[in-house]
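Beneath this line is the structure, given in structure tokens, with notes to follow.
With one protein chain withheld, the remaining protein chains of the complex are depicted in position.
Here the chain labels run A, B and C in written order, and each chain numbers its own residues starting at 1.
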Amino acid sequence: MATKLKDPGVGYKSNKGAQRMIVNGESNVKHINKPKSLDDLYTYLIGVSWWLFLLYVLVGYLLINILFAAVYMTIGVQDFMSSTGNLWEDFSYLFFFSAQTITTVGYGAIAPNGIWAGYVSSLEALVGLMSFSFITGLLYGRFSKPKAKIRFSKHLVVRDFEESRALMFRVMNKRTNLMIEPELNAVITITEKESEGQFTRQFYDLQLQRNKVMYLPTMWTLVHKFDDKSPLKKYTNQELKNLEVEIYLLFKYHEQAFNQQLYQLHSYDFSQLKINYKFGESYRFDDDGFTIVNHHALNQIEKM
Amino acid sequence: MATKLKDPGVGYKSNKGAQRMIVNGESNVKHINKPKSLDDLYTYLIGVSWWLFLLYVLVGYLLINILFAAVYMTIGVQDFMSSTGNLWEDFSYLFFFSAQTITTVGYGAIAPNGIWAGYVSSLEALVGLMSFSFITGLLYGRFSKPKAKIRFSKHLVVRDFEESRALMFRVMNKRTNLMIEPELNAVITITEKESEGQFTRQFYDLQLQRNKVMYLPTMWTLVHKFDDKSPLKKYTNQELKNLEVEIYLLFKYHEQAFNQQLYQLHSYDFSQLKINYKFGESYRFDDDGFTIVNHHALNQIEKM
Amino acid sequence: MATKLKDPGVGYKSNKGAQRMIVNGESNVKHINKPKSLDDLYTYLIGVSWWLFLLYVLVGYLLINILFAAVYMTIGVQDFMSSTGNLWEDFSYLFFFSAQTITTVGYGAIAPNGIWAGYVSSLEALVGLMSFSFITGLLYGRFSKPKAKIRFSKHLVVRDFEESRALMFRVMNKRTNLMIEPELNAVITITEKESEGQFTRQFYDLQLQRNKVMYLPTMWTLVHKFDDKSPLKKYTNQELKNLEVEIYLLFKYHEQAFNQQLYQLHSYDFSQLKINYKFGESYRFDDDGFTIVNHHALNQIEKM
Partner (left out) sequence: MATKLKDPGVGYKSNKGAQRMIVNGESNVKHINKPKSLDDLYTYLIGVSWWLFLLYVLVGYLLINILFAAVYMTIGVQDFMSSTGNLWEDFSYLFFFSAQTITTVGYGAIAPNGIWAGYVSSLEALVGLMSFSFITGLLYGRFSKPKAKIRFSKHLVVRDFEESRALMFRVMNKRTNLMIEPELNAVITITEKESEGQFTRQFYDLQLQRNKVMYLPTMWTLVHKFDDKSPLKKYTNQELKNLEVEIYLLFKYHEQAFNQQLYQLHSYDFSQLKINYKFGESYRFDDDGFTIVNHHALNQIEKM
């Protein structure tokens, strides 16, 4: 008999059409009344795409220079340079002066001459150094806190296997370096209709034949056999297709390039299930005896 | 029978009115004769609030520039610029020169001209780069060594539960990302009066029904059942209210945004105990089937 | 009987002449159709030799200055300085101006004077700060994410040992600091000919007499005894010599200088096997009673 698990913080009740709580490895839960903090900003800037990150830097650079140029304009152009007589040209030159100050280039062709000009530019230089210190940290953080780069196969398959049936899926590393001590744990939730509009959700550990290896150079096919302890054994292939199931996976391994333990969450539901299919070959040898891994082959399945 | 623990470094004796040793996750112990070290400064600057941190930077910047301006004044204004004739104006300009040097802006409108002016400004530029290197490290350290952001419910409740009673409390993540492999361990100390002015303090592990899950998207209610092994079973609800108890909790989980194992300590005493209350709903679904977590709901309890 | 392992992601089939999948601790697997990402660039720059790294920095510095000098040339020399009348000299001076801008030196002898000159040089200063932030991160990453520096003995030996035979090899730390809690796990694959052109590959755990110690100050000789559970017991010394065997090793320890858990993979095949040899002394004492470790002695073996 399959052993039921205690609720891992998500409740036994369910309404049909509930969204999966993990999608693409990220939480799909909505938070309300969450207090904001500066750490959230850092976490956000670590997580955004490179294009967005560079855009933020550029826009921030423009805005802060416009701000300081306006302050310098208020102090008076003559405290920095002889006025060109043209307001917008003067503003541009003060914008350049601001940029030269905040980046600490400081050519000196435009230079502060006066008490207020001196104090504000001294402050701006400090603001500049602090900002670029922050950006240095962000850049390092973006590179050195890598996300686990595990790809999970698009489909789950159920097929006959060793006098029984088995559920299989496949993972591979997006990087070329070896994954060290990869381990995968799985939980399955099965929702069954009890009466009109009422559903019961049960949680089970999903036992995998081998869920930990020493290192992984290629792909890895994970196998859940429908033995007596499997919560899926009692369903026919046809029933499986219609079953409301969510599988939550936690993959962890040591990433050698970063000396870090990385984790990745993933989830499947049975809309991704293929019955009586098997996965294509995960590697082959070339003429020199080298093992070849084709990253396009991860999702290849074949009718049995 | 509940098993007594050995003293975890805090002694069996107690005097009434003793302070909890952990308050808000921080040590509440006073240290005397502790040798100071530079590491303590770093740890302090990593830990202070952002406002205080920025204030320190600003004040430090002012002080170091005043110091160098004074040195440059001693060397002589004429080695940097032609004197304005006004002492305070000269000092201001040398202050600006110092700021331009320490930030490496170096406009050059004011520039060292003379051997001592040259040496001291060369030193100040080095001091500046070292200082901002240090601040870069501090900023990165502040952001990249996050504290665990677990909120614990304000109250403990004791209620009837599965033909017995149970002690419950609730935790949630202040962040929006998933907590991976959260685990919670608990120790309880019970102090009983033995004779006039004498108290005995005993330590026990506080067994929780499920103290580890794979991931946690919402809130998590921890349950200590008053079974035969519970050190609380022998007390009636009324006795519990007056019992001198401290509960020390250690929460750990893997923080995905930072790839780090985070720990958080917390403590309760029984002034936070509510008898025959239960916690409000920890999540609900919206019309699109998304799970909704309301951060205000953590502390909601209801009379049973 | 030796227990066969499930395939750790590398398949049971083999063709004679297949390459080892781990060589010098790195994956020897070829990847095709692998999508590239910016993280790969970072990983690459973290991993290249110091000479190559410095070469990249120097070449990048030259190229970016040539690029900006060309842009400034297009804007017009007169917007930066009075032309020398010689095209290549003008270009050189704009190259210097670019270098002074991107490094934020900004002497000012050459300085932007004009709207476009101002905008482009403001952009270049930003590019410069971003680039050096990136290089700061790379340098720190190169130093602070150390590779495990374990040296494995060149040879494996098989010798008589405690009324049986044993396979031995030896490891040592390339650093002088202590390795803390070193642990070594081993897998062995044995390939046997079944019929013409068909080979079967089997995987076994390779049991080591003691595979974990508290700390390691000197060298460490690992011993696999040919007991009843050994997959090598059934082979004579002569058969061992001709056996197609790969041994994959995973060494892990805590590196004290970096507070990090380090891992190192290694592989042997039996072309490195020496029969009836033993390892030389791994340490000796000097006259003051100090333990002496000779790094040249790791590979010393003696005929028994």
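Here is the rule we go by: a residue touches a chain if its C-beta (ideal position, glycine included) is under 8 Å from a C-beta of that chain, and two chains touch if they have at least 3 such contacts.
Since we're looking at a predicted model, the values are computed, not measured.
Here the missing chain is touched by one residue of C:Phe68, C:Phe95, C:Phe152 or C:Tyr263, and it is C:Phe95. When the full complex is taken into account, the listed residue touching the unshown chain is C:Leu216, out of C:Met73, C:Ile115, C:Leu216 or C:Leu243.
Within the whole complex, the absent chain has one touching residue among C:Gly25, C:Gly108 or C:Pro231, and that is C:Gly108. Annotation for chain B: contacts to the undisplayed chain at residues 6, 8-11, 15, 17-19, 21-22, 26-35, 37-40, 42-43, 46-47, 100-101, 104-108, 111-113, 115, 118-119, 121-122, 125-126, 128-130, 133-134, 136-137, 140-141, 145-146, 185, 187, 248, 250, 260-263, 265. The set of chain A residues touching the chain not shown comprises 104, 106-108, 136. Listed by residue number, the positions of chain C touching the unshown chain are 50, 57-58, 61, 65, 89, 92-93, 95-96, 99-100, 103-109, 132, 135-136, 139-140, 143-144, 146, 149, 174-178, 180-181, 209-210, 213-220, 254, 256-259, 282-283, 285-286, 288-296.
By definition in this document, only the chains that are shown with their structure count from here on.
A turn of 90° superposes the CA atoms of chain A on those of chain B, with the angle given to the nearest 5. Just one of B-C or A-B has an interface built like that of A-C, with over half of its contact pairs in common by residue number: A-B. Taking the mean of the C-alpha atoms as each chain's centre, chain A and chain B sit 26 Å apart. Averaged C-alpha coordinates give centres for chain B and chain C that are 37 Å from one another.
Shown for chain A are the residues in touch with two or more other chains, namely 100, 104-108, 136, 140, 146, 261.
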